[in-house]
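Following this message is one structure expressed as structure tokens.
Of the protein chains in this complex, all but one are displayed in their positions.
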Amino acid sequence: MIKILFFAQLRERLGVAELTQDTLPDTIGALRNELSQQSGLWAELLQKERCLAALNQEIVADNAKLNSGDEVAFFPPVTGG
Amino acid sequence: MIKILFFAQLRERLGVAELTQDTLPDTIGALRNELSQQSGLWAELLQKERCLAALNQEIVADNAKLNSGDEVAFFPPVTGG
Amino acid sequence: MHQDGISNRNIQVSVEAEDFDVNQEYHWLRENQMRDGAIVTFVGLVRDMNAGEKVQKLCLEHYPAMAFASLQSIAKQATERWRLGKIRVIHRFGELDLGDQIVFVGVTSMHRGDAFAAAEFIMDFLKTNAPFWKKEQTAKGSRWVDAKQSDQDKTASWQK
Partner (left out) sequence: MHQDGISNRNIQVSVEAEDFDVNQEYHWLRENQMRDGAIVTFVGLVRDMNAGEKVQKLCLEHYPAMAFASLQSIAKQATERWRLGKIRVIHRFGELDLGDQIVFVGVTSMHRGDAFAAAEFIMDFLKTNAPFWKKEQTAKGSRWVDAKQSDQDKTASWQK
């Protein structure tokens, strides 16, 4: 099982802040592809160019491996400070 | 007439903080040479390499021209901040 | 790269809704240390204009579990590059008004160059790596702030 979080524009436009899923894709990239198949909107918002991914609270590249119990987050480029 | 000020090590080792003189050398460099003739100590302390000169409160090079009424200051490299 | 023996007690990070008091933070940076002659602080405030629009309010969303860890990690990276004494990082979240304080970074060092570099490094990495997102309220409604390429470039320039 993995937990998936969404923030900012992603959270608002997808209408979901958090979801859990039982299937376990190999990598962040595989998870991104899987989620993108839900609709054109998901595909658009999860594009690698405009959507960062964090694995267990650390920004990672798409080849990062997933394990059961992981917390994944998708979000747009950050704008704090 | 010009006013000449000395600061920090120069003031302490020369034993003089301020003097006025009526003769008017052409330039800061000429004044430096003139003063240096007073003694070996003056010559040592006024060496261009270790003694900055300010003319009317602005650091200048030795070719700066002197005029009557000017305030000249000689001091070691600054160490504030 | 400088490996410093800076203790965890000397790196303080906070992620909070409440406002902070610069005076109190400055006193913490100054107290109980006689070694560091240089203290650099940065404060970021809510500006009245952004991208040509008058801003009325700001809402800062964050990823709580990651925000603290991310700021802590950035501060630690700074201690690996420069010899620092104390580091203080505060980032607020939630609703903010015009002129409100958003972020504080304070760094002490024996050398002013190190203190300046470390404070700017922390801000630059915070801007591109810490999970905070600004939503501005303007007369035309609210909008998410766009990330700036110039911020990406600044972070990249430290990696040269």
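Letters A, B and C mark the chains as written, and numbering starts fresh at 1 in each.
Note that a residue touches a chain if its C-beta (ideal position, glycine included) is under 8 Å from a C-beta of that chain, and two chains touch if they have at least 3 such contacts.
Small disclaimer: the values here were computed from a predicted structure and weren't measured.
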item	value
Visible contact partners (per top-of-document touch definition) of the missing chain	B, C
Residue of C:40, C:60, C:74 or C:90 touching the missing chain in the full complex	C:40
Chain B residues that touch the omitted chain in the full complex	5, 7-9, 11, 54, 57-59, 71, 73, 75-81
Those residues of chain C which, in the complete complex, touch the missing chain	22-23, 26, 30, 34-49, 98-99, 110, 112-113, 115-116, 119-120, 123, 154
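Operating definition for what follows: only the chains that are shown with their structure count from here on.
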item	value
Rounded Å distance between chain A and chain C, as computed from the means of their C-alpha atoms	26
Sequence positions of chain C contacting 2 or more other chains	none
Residues of chain A engaged with two or more neighbouring chains	none
